[in-house]
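Sharing a structure below in structure tokens format, with a few things to ask.
Heads up, one of the protein chains got dropped from this complex, but the rest are sitting where they should.
Here the chain labels run A and B in written order, and each chain numbers its own residues starting at 1.
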Amino acid sequence: MTETPAVELRNLNVYYGSFQAVRDVTLAFPKHKVTAIIGPSGCGKSTVLRSINRMNDLIPNARIEGEVIFEGKNIYDPDVDPVEVRRRIGMVFQKPNPFPKSIYENVAWGVRINGFRGTKSQLDDIVEEALRAAALWDEVKDKLHQNALALSGGQQQRLCIARAIAVKPDIILMDEPASALDPIATLRIEDLMRDLVQNYTIIVVTHNMQQAARVSDYTAFFSTDESRTGFLVEFGPTAQIFTNPKDPRTEAYITGRFG
Amino acid sequence: MSVRPRFDPNRAARHRRARIGMVVFQLATLVGIVVLMALLYNIINNAFGLAAIEYRIYPATLGLDLETLPQTPRERLLEILETHLSPGLRRSLERTRPLTQRSNEELAALVLERVLQPKVLDTWPLVPSLLHTQDIVAEVHARFPQAEVRWVRWLNTRFLTRPQSSAPLRAGVRTAILGSLWLVVITAATALPLGVAAAIYLEEYARKDRWYNRLIQVNINNLAGVPSIIYGILGLAIFVRALEPLTSGAVFGAVAEGVTANGRTVLSGGLTLGLLVLPIVIINAQEALRAVPNSLREAAYALGATKWQVVWHHVLPEALPGIMTGTILALSRALGETAPLVVVGASTFITFDPVHPFSKFTALPIQIYQWTARPQPVFRNLAAAASLTLLLLLFLSNGIAVYIRHRARQRRLV
Partner (left out) sequence: MAQTLSSVDLRGRPRRREGLIQVLLLASGLLSILVTLGIVYELVKGAMGFFTRPLWEDTNKPLAADVAPSDTVLPVRPEGAAIPEGAIIRVDEEIMRVQRAEETALQVERGLRGTQPAAHPAGVDIFLEDRVSLWEFFTGTRWIPQAGEFGILPLVNATFIVSAIAMLVALPLGLAIAIYLSEYASPRVNNVLKPLLEILAGVPTVVYGYFALTFVTPLLRRLLGPDVVDIYNMASAGIVVGILVTPLVASMSEDALRAVPRSLREAAYALGATKLETALQVVVPAAFSGLAAAFIVAVSRAIGETMIVALAAGAGPNFTFNPFEAAETMTGHIVRISGGDLSYDSIDYNSIFAIGLVLFLITLVLNTLSQRIVARFREVYE
């Protein structure tokens, strides 16, 4: 890794009230790669992910210590605007959550609120490009103004990805993006991630190890200690984690003896 | 291929709008609170204050102190009545009951009513009374040279314990409070059992896929939205007119003459309010029943209990605090209802207490309505005092409801 990382966690601790959810995570996510975060349930995978674009701010009594360095700046510095952080670091959620608006509006809304200045036809282009990038264009081009809730689950999730990339983020966080989908829709999302990684950095939380092995370039393995606090066990190239893990706990997990 | 959107870097403006938005929402909430404060202020402001009062004979000239009038020596009171009452009036009073046999309170009341005869010329609300006392006194001396300026608490114990009167200083809400209590009791006696039974049927027995059960549910929701005055019209047609023999008490035999009001009795009023709050009681009780966990029912069924045993021994006791809270809130609504009572024919001026369900009646809200609607400003003070009384009663009953809910929650936690 010669390049500077896309985002870097330094001694990250996350608390919910008095409960420590994650302790002391130091981790650098490489640019233009897919990094998978895996681990047993309750190990703080999602918590780590949500702290990268300050979504944890929205949870009352959540507290964060440590640093998240993005573009050379700690995003938790007081002078940083979480709104801009989230524009630059987008997110796709576990369950598809399109707005109850038209397909077109779902993609265009984020562009518009972020101060888009341009003509209607430029906006049309952006919407089309985002939908093409999310491999959804051919299926929806004739019904752009229909309600997004009429789409299938897999289509909805790809719409959410299109929505996220329309605002041109640098990083896309994905929180188990295929867990609510059927196997065929899951494969399409995985293909899409491989396509998108040309232009974006992707960090994906998954509980599905095959998926992690299929789509990711790097893998971070998290586990929990006896007080249910999550921590990073091992980070490395996916091939190495899955074939030759350094830590016995990682090996135990991926061979199915634990978790 | 990439179309790079041009983003306006001016995030500051968006954040400013967001802040303004939040301030607007906070202000709206504040407006709500301010209105509540204004309402309370307005009532309290009018329930106390200075009044310009004129007497036929001023108390000072007789060496009397109004505050301690009943403590005045008995001989002095009798002497004043002796000298200041016309002989005719004195004779008729003596004939009713000799003055010497009357209590000090009664004598004091006679002195006030028949000798001193106070008359309220004008009144001032509390705040100006406090801030501009001197100006008001000066104004009174200019406008009514004869009058005396006095502090009046329009809401006081005498107000609560005296019956209605056309003289503002002697008017009270005793009959109205008793009428309201009668109404609430009759309302509760009808709406509570019927409402809880209907709720049990809908929640525990009714199959939701049957059209008639859905009809009952939709119908109850609709009834909850019917304007209260429509219930008044229903009560007028059914309880006052169609069921007059029943609601006037005629079928139950002798009812003292002059006390009955055809069908316009406290029973008719209470039954009308019972129908009015019935849908609310049902909906609240349904919610309480729904909150009972299914595991409780299953545990009882597993022991071989019948449906009614499950409901009676397990579900109902568990839901009881919720049902009581909901019912008290519904009764609070009944306590404040005015329009249906006016239509059903509550009396506006009665001076005797309601003694049985077939009495004529008045109620606190009716009194407030009547006094507010009068043109003379002094009655506004009485309306304010009655409003304050009503609000305190409601506060009390809601407090009980909140207490029951609170205690039930605590018991569940232990």
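As a convention for this text, a residue touches a chain if its C-beta (ideal position, glycine included) is under 8 Å from a C-beta of that chain, and two chains touch if they have at least 3 such contacts.
Keep in mind that this is a model prediction, so the values were computed, not measured.
For the chain that is not shown, the touched chains among those present are A, B, taking the whole complex. Note on the undisplayed chain: of the listed residues B:265, B:332 or B:362, the one touching it is B:332.
Summary of contacts with the chain left out: across B:74, B:141, B:290 or B:307, the touching residue is B:307. Of the candidate positions B:118, B:172 or B:232, contact with the hidden chain is made by B:232. Of the residues in chain B, those that touch the hidden partner chain are 14-15, 17-18, 21-22, 24-29, 31-33, 35-36, 38-39, 42-43, 46, 193-195, 197-198, 200-202, 205-206, 213, 215-216, 218-223, 225-234, 236-238, 241, 275, 278-279, 282, 306-308, 332-333, 335-339, 342-343, 345, 348, 365, 368-369, 372-373, 380, 383-384, 387, 390-391, 394, 398. If you put the missing chain back, the residues of chain A touching it would be 53, 55, 58, 60, 83-88, 90-91, 93, 95, 97-101, 109-110, 113-114, 149, 160, 163-164, 167, 173.
Definition applied: only the chains that are shown with their structure count from here on.
Averaging C-alpha coordinates per chain places the centre of chain A 60 Å away from that of chain B. Contact residues of chain A toward chain B in the complex are 81, 83-84, 87, 111, 113-118, 122, 125-126, 129, 166-168, 199. Residues 1-11, 14-15 of chain B touch chain A in their complex.
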